[in-house]
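Below: one structure in structure tokens.
Omission of a single protein chain aside, the complex is shown with its protein chains in their original locations.
Moving on to chain A:
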Amino acid sequence: MYFYISQAIYSLLSTFGFAVLFNGPKNCLLKASVCGMMGWLANITAGKLMLSPTISTFIGAMTVGIMGEIFAKLFKKPATMFIIPGVIPLVPGAGMYYTMLSLITGEFSETAQLGSETVFTAFSIAIAIIISSSLNKALLRLWELKSGKKEIITKR
């Protein structure tokens, strides 16, 4: 329990820092941090369930994406405001570092293993964001069709 609480606090503050670094609007900083915290908690929970780093990062990024879409609806801001700062703690900075370290010490098989894991983790984040945003669009469309509303999203 202590582990989860400490990780929640760390990820909250770290995401807050990212939101400041990306110049987020003042009233979105804390909301984005909550988003990032939930994503990180989902990530470490999936990690505890012995899922691979790629899959657990995917689950974390998916959580951030869904939270971001919900927050975007609630607070009338683009979803990117919450998603971008929230997703950065999941970016495999550690993977990048260890890949480089193994490259320098000359262990090439380890480099290949760590490197491919890092690349796939980075891609899983992007794919999770896309899935959550297109899910949101699909749900919105479904809701429009059901309520017989006119097209809100006008596509060219």
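We adopt the following convention: a contact is a pair of C-beta atoms (placed from the backbone, for glycine too) under 8 Å apart; a residue touches a chain by one contact, two chains touch by 3 or more; residues count from 1.
The rule is simple: contacts and distances are computed from a predicted model.
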Per UniProt record, name of the chain withheld from view ["Phosphate transport system permease protein", "Threonine/serine exporter-like N-terminal domain-containing protein", "4Fe-4S dicluster domain-containing protein" or "Pyruvate dehydrogenase"]: "Threonine/serine exporter-like N-terminal domain-containing protein"
Sole contact to the chain not displayed, among A:30, A:70, A:96 or A:135: A:96
Touch list for chain A against the chain that is not drawn: 6-7, 10-11, 13-14, 16-25, 28, 40, 77-78, 80-81, 83-85, 87-89, 91, 93-94, 96-101, 103-105, 122-123, 125-127, 129-130, 133, 156
